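Heads up: the structure comes next, in structure tokens.
One chain of protein is taken out of this complex; the other chains stay put.
Note that the chains are named A and B in the order they appear, and that numbering of residues resets to 1 at the start of each chain.
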Amino acid sequence: MNAAVLPFLLPLFTGTLTLFLGKPGTARRAFLVASALVQLGVAAWLIAENLAGRPHVLLAGGWASAVGITLVADLLAAIMVALSSLTALAAVLFTCFESRPRLEHPLRLPLVQFMVAGINLAFLTGDLFNLFVAFEIMLIASYALLTLEADDWDIKQAYPYLAINLVGSTLFICAAGLAYGLFGTLNFAGIITRAADMSGDPRILVLALLLLVVFGTKAGLFPLYYWLPNSYPILPAALAGLYSGMLTKVGVYVLLRMFATVLPHDLSGVHQLIAWLAGLTMVLAVMGALSRNFIRGILSFHILSQIGFMALAIGLFTPLSIAACIFYVIHHIIVKASLFLVGGVATVLNRTDDLDRMGHLWRGTPWVGIVFLCQGLSLAGIPPLSGFWGKYLIIVEGLRAGEYILIGASLVASLLTLLSMLKIWLAAFWSEPEGVAVRVDDWRWRPLLGVVGGLTVLSLGIGFGAEAVMQVALRAAQAALDQPGYVELVLGAGGKGGG
Amino acid sequence: MIGPRSWIFQVVVRFAFFIINVFALYLLLRGHNQPGGGFIAGLASAAALILLSLAIGIEALHRLIRVDPVRMAAGGLLLALLSGAGPMLGGAAFLTQFNWHLHDLPLLGELHVGTPLVFDFGVYLVVIGICAKIIFVLVESTEGLPGLVVEEERRYSSPLEEPIEERPAAGKEMGRDAD
Partner (left out) sequence: MQIETALLIGALFACATWLILQRSFVRILFGFILLSNAANLLVLSMSGRPEGRGAPVVGETEMPLVDPLPQALILTAIVIGFGVTAYLVVLLYRLFLDQNTTSVSEMYREEEGE
């Protein structure tokens, strides 16, 4: 039963140990890579256990779910844990190949481990307050990483990130307090049970809206996303891959968990609101992307635009659209992380990611171009790449629900995504300006491209094996939407001091 | 600290330092069943450290405390984690606690000990370590000394880039969006 805590414990343990044992070096890196591989293995095992019909529940200290901390590793949580372990592995490998140990900041990789611990805890937790703690672990680590290697100009961009997240966290505590006042418990299973008796109570609606504000901020939904596009570009590529892949997706996951599993399913007004906010996010963010002129800036806006697709899927709120959302999250995390990393490779080669001063990449290093093309087109949703299937399902469900305006918006957003990908492609890969050199002699780009290549192969695999992945996503969605099943799973675990 | 230090203050603080730390230990040990525990004990000890740094100056304090505070915090975290993860080896749930009530001990008589004490001690070390690090960095940089150790010194965001040339272009770009 302890398996559910391993995805939290392993990175925390690794981070602490590397902090304790001191300075960067080859041995420390080997240890970190080995630990990341073990974490990935544990996550894969958890998925396999879930597919075999054995979700894991851990009651910390043996206390019953009503009085203690519960960790639940159901299929959705296990998938998310696997994705975060994968991105963390990519970030660690990228850092290792990016610089010699002497140049590595001693706190970077331990902090990455702490952040992954927080992210995994957010996926696994079975109560609202523990979710808050998980968010804080993740956010404090992310604040530190954001400013760790920042220079005078970068540090200014960190302030809005901190400020908005502090306000978000405060609202989160308030929401947790109000939920406790309302339901008398913070455990998800307890909330489901109590909320079933309070059907139609307007206070649940207020709570749902408050939670939407909190997690919408973290995920980057429409009115509250301005903090993201300015803060993410200051990160080094390895970390930007991890941030862009995971942090906002934690927000999406929690929105999914809250609205699909925890809160009653009859909040159709809130679902409608999420769908409309999602539509606005998609279109406005992709326009922001067109306005930027450097790779990381463009990609940062794309994160938001894609968040719009996922939130739209949540807003449609049918079993198939929830499954489409899960599929989309799987696709998006891998593609987005690898796009940021391939941007990092291009930066190594051109020594800048300002599009005005890039060029010659296609001629100098065609494989970088091929990887970028695969992932960029996948992000835009060109069949048969992985991005297409998620979008296709969301659009089919949207048409079935009669949301023609939102579907139109999402198609426009996809087209504009393609346009801004072409912008990067034309400027960095095809243009051949004077005075721009491709540093092919820099040994680093080959292993770095290898890391991205691995992610690309995986994402191509998702695209071509979409049927199998979709089956898993459907099962995860079914399990997430099955409120009585969740309650039975958690309460069935027993424990002392309950009742 | 700038300016001459008060001799009276120094002597008082040297006494107070030990008294506060004994009190912190008391808070740590009673934390299992009564108000107290690792966190506030750590804060009390950290307050004593602040007093000491005011009295004898930060450089003297550095000479006094040879341990790297970050490493101390990491060690504490490790201890807390191990106390939580230890029971897992025996098949019990994560964070399960075990307590023993001992009788007929020499000098002490009865004693109630348990694994939560190990956890609390870990928390105590984490809090002292982190607070000491914050104090050192802040006091040193306000005194014009370098606040961070050499490896922690800031570097430009990535060794991949040559930032001096890059900044203005990217800066202007984002500056336009920021207002």
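Quick note on the criterion: a residue touches a chain if its C-beta (ideal position, glycine included) is under 8 Å from a C-beta of that chain, and two chains touch if they have at least 3 such contacts.
For clarity, every value in this text was computed on a predicted model and none was experimentally measured.
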Which displayed chains the unshown chain touches: A, B
Identified contact with the non-displayed chain, of A:133, A:213 or A:412: A:133
For chain B, the residues touching the chain missing from this view: 39, 130, 134, 137-138, 141, 168, 171-172, 175, 178-179
Contacts of chain A with the absent chain, listed as residue ranges: 63-64, 67, 129, 132-133, 136, 140, 143-144, 147, 152, 155-156, 158-159, 162-163, 166-167, 169-171, 173-174, 176-178, 180-181, 184, 186, 496-497
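The criterion applied here is as follows: only the chains that are shown with their structure count from here on.
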Residue numbers on chain A that touch chain B, as the complex places them: 1-2, 5, 9, 12-13, 16-17, 19-20, 22-24, 58-62, 69, 98-99, 103, 105-107, 148-151, 153-154, 157, 229-230, 233-237, 288, 291-294, 297, 344, 347-348, 351-354, 356-357, 444
Parts of chain B lying in touch with chain A, wherever the complex brings them together: 70-71, 73-75, 77-78, 81, 85, 88, 92-97, 151-152, 154-163, 165-167, 169-171, 173-174, 177-178
